[in-house]
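Input: a single structure, listed below in structure tokens.
On to chain A.
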Amino acid sequence: MNYSMVRSLILKDWYFQRRAILLALAGGVLSLGVVALGGQAGFTIGLILLVTIMGLISAITVMGNTLGERENQTLAFTMSLPISHLEYTTSKILGNLLIFVPFWLTLVAGCMALIVVAPAIHGLFAFTVIMAVEILVGTCLMIAVALVTESKGWAISAMVTANLAINVVGYLVAHIPGIRNGMWGTAIQWRPAATISLLVEFALIALLLGGAFFIQSRKTDFI
Partner candidate 1 sequence: MNDLSVQFHGVSKRYPHFSLENIHLELPTGSIMGFIGANGAGKSTTIRILMGLVHQDAGTVQVLGHAMPANQAAAKLDIGFVSEDMRLYGQATLAWHMDFLRPIYPRWDQSYAESLARRFDLKPQQKIKGLSHGQRVKAALLLALARRPRLLVLDEPTTGLDPVARVEVLSELMAALADEERTILFSSHNTLDVEQISDQITFIDRGRIIDSDDKEAFLDRWRRLRLLLPPDVVLPRLPGVVDVGGSGRLPVLTTNRFEPAMVSVCNDLGATVQAVDTMTLEEIFVANVHSRREQLTA
Partner candidate 2 sequence: MHSGIVISQTDSRPMYLQIMEQVKQRVAVGDWAPGDEIPSIRQLAMDLRVSVITIKRAYLELEREGVIVTQHGKGSIIAPNPDLSARLYGEEFSEHVEKVAQLGDLLGLSSEEIARRTKEASSRLNEARLTKETV
């Protein structure tokens, strides 16, 4: 794997999406500011803002740099560079994740901080961690589908699925006995059920991204 080429490709994609990325970053800072204003209202609004921006930026960058190559017919130019499907796939996955993850980490850190600080919602710890990783799974789904299908239709379906999944999974997880008991309590607890849930989620991420690599390697028509 040619890491220097992967780096060039990622920087190239970021360059073309610099405005969206910068706006999203500004928005992220703004939402943190709103949270800092304090109070429950500040936190709720700030959080919603952050989640919205996260959703938007991942959709924009994934659609833009993955689907955009075929739409704008630049795929031939990119693939005529000294790379194989390996560098191409890596650059798209890594490039999109690297944009998304900072926002995601901020969200996770913010939620964790809040939960740890307020005894009344200590019980939400496990649930929140699981849901945060679930959002990451959703984004990986979107990246993988866009990359493998190169179709706007499928990519949008993946996006919708990921959004719906948050609700569905949230409901399901909240009803797992090991999680439900104690969710509304005042103690931070971590039961085996939580570990299993996390493992399932990470396995899904590995499946999605590994699957994307595998399918890309089997493609016989790159153009």
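The rule is simple: a contact is a pair of C-beta atoms (placed from the backbone, for glycine too) under 8 Å apart; a residue touches a chain by one contact, two chains touch by 3 or more; residues count from 1.
Basis for inclusion: all candidates are chains of the complex that A comes from, given by their letters.
These numbers were taken from a predicted model, which means no experiment stands behind them.
By the touch criterion defined above, chain A in this complex contacts candidate 1 out of 1 or 2.
On the chain A side of its complex with candidate 1, the touching residues are 2, 5, 8, 12, 15-16, 72-74, 76-77, 79-84, 87, 220-223.
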